[in-house]
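Below you will find the structure I want to go over with you.
Removed: one protein chain of the complex. Kept in place: all other protein chains.
Here is chain A:
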Amino acid sequence: MSVSSKIQDVFNEPGCSKNANKSAKDKKKGCTKALQPGGAAGGCAFDGAKIALQPFADVAHLVHGPIACEGNSWDNRGSASSGPTLWRTSFTTDMTEQDVVFGGEKKLFKACKEIIEKYDPPAIFVYQTCVPAMIGDDIGAVCKAASQKFGKPVIPVNVPGFVGPKNLGNKLAGEALLDYVIGTVEPEYTTPYDINIIGEFNLAGEFWQVKPLLDELGIRILSCISGDGRYNEVASSHRARATMMVCSKAMINVARKMEERYGIPFFEGSFYGIEDTSDSLKELARLLIERGADPELMDRVNALCEREEKRAYAAIAKLKPRVQGKKVLLITGGVKSWSVVAALMEAGFEMVGTSVKKSTREDKERIKELMGQDAHLIEDMKPRDMYKMLRDARADIMLSGGRSQFVALKATMPWLDINQERHQCYMGYVGMVNLVKEIDRTLSNPVWKKVRKPAPWAKVGDSWQERALAQIAQEQAELAADPAKAEEVRRAKAVCMCKGVTLGAIEDAIRGGAATTEAVKEKTAASGGCGACAVRIQEILDQGAIVGQPTQQINVAAE
């Protein structure tokens, strides 16, 4: 299958609820955001494929392309391996001008030979990048020839960066596993307790906070795709009885197609948060029992969950006096926000900035989406606005993804990373206790008081914080005095971050007759990317009466 038809196939993912909600036209466009030149910040498809597959620890990962793709990026993943280190060895064909002119296929073949001779891995994954794709290097043919010649699986992963963003790369990586790897090896033995975990990358080794629990229950991880994974495990993963898809929909195509081909049922679960961990363990047990495991498994799972929950809450209760009443501003869509919220509230933290109440499932969904949207917003935020936001929210600490790190720190605000770049382990029961401890450690650090002290030459009222606030106040005053300008600013606020659609454009669309979210999407291209702003659009619709005026009237007023 060519890359383009593969991409179409991947986009047509019935297992994805976001996809199922899209119109036929949107479905065809797929989940690829139309990237904005000069306004994009994410990785490419190749990056995504590498993230998804590189944690296979015993495989040689060979990047076919010029030095940029691998030389600028290698050994930058926080996954952990319990054994082989080959995944951290970097291999690239380092294409030169000569290769670009004459073609890189021979070099790629020779590279496979060198790697097998020197490192003897169970398999090589060959990643296609933009330049060889442009000059027509057929990595499929080279991999086939190399597999035959050397008697080793050499797997083509066809992911030139320019075909799309990271999440597409995740899926294309999954397709490579489905096409060439899964089902090619039979496991030595099977048990009714064999499971696959998909989409778990064992960052900082945090999955090992959960694995002992599975071991205790006698549940065997036949294959983890791909954290601490091994080639032969994933190759024989078609014999598992159940699949847990962790957290993200990044590799939903793998889970669904394995269900289709091998009858392995899957569910989407999470090991972040105390309740979520229990829920996931119970769901795993339920699926296994359905497929023939002894029903007593559920009793043991229930007992284990009860025991671990008790221990976790007891540990959190001990920390309670230290953190009670401290205010946390949580901005993330990455980690399952709701799980974190529940654990933090249990510890006595107060959540600010978002209206978080323990209530219905829809509320939870809404909070998640709102937080996802805010995480987007914060990337564009100026430090002084962030400082003001934290001040206005009277927050003591901000939890967010790595991207806002430097902005938060420059605003001398306590900050903790709770997305994927972190080095701390927050998974499982013990992970939530770790999170509370980390927040306490950050909050109780005297460093914040020290770094906020004014310099000896500073004049009263002249610190950057005070100047920032004054500046913001002045700008607001100017806007208050100039309604036309204020309206312009109000309308210019971006609602859809992916496509850069403003509030004004959405209001115009509504005024133009769009009465549903769908109609607004159709008219403005909003919500065509991550979909997180659909909630906002609904809110704007719900407000009914439009506050602002159409653009033309403003222009007239301004004149």
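Here is the rule we go by: contacts are C-beta pairs under 8 Å (C-beta built on N, C-alpha and C of every residue); 3 or more make two chains touch, one makes a residue touch a chain; residues count from 1.
Keep in mind that, in the parts below, contacts and distances are computed from a predicted model.
A.B. asks: Considering the UniProt annotation of the chain absent from this complex, which name among "AttH component of AttEFGH ABC transport system", "Nitrogenase iron-molybdenum cofactor biosynthesis protein NifN", "Amino acid ABC transporter membrane protein 2 (PAAT family)" or "Carbon monoxide dehydrogenase large chain" applies?
C.D. replies: "Nitrogenase iron-molybdenum cofactor biosynthesis protein NifN"
A.B. asks: May I ask which residue of A:V10, A:V59, A:A80 or A:M95 touches the chain that does not appear here?
C.D. replies: A:M95
A.B. asks: Just to verify: which one of A:P160, A:P187, A:P414 or A:G504 makes contact with the chain not shown?
C.D. replies: Selected residue, touching the omitted chain: A:P160.
A.B. asks: Residues on chain A that touch the omitted chain in the whole complex?
C.D. replies: Touching the missing chain: residues 35-47, 62, 65-76, 85, 88-97, 99-100, 107-108, 110-115, 118, 130-131, 133-135, 160-165, 382-384, 406-407, 410, 412, 464, 467.
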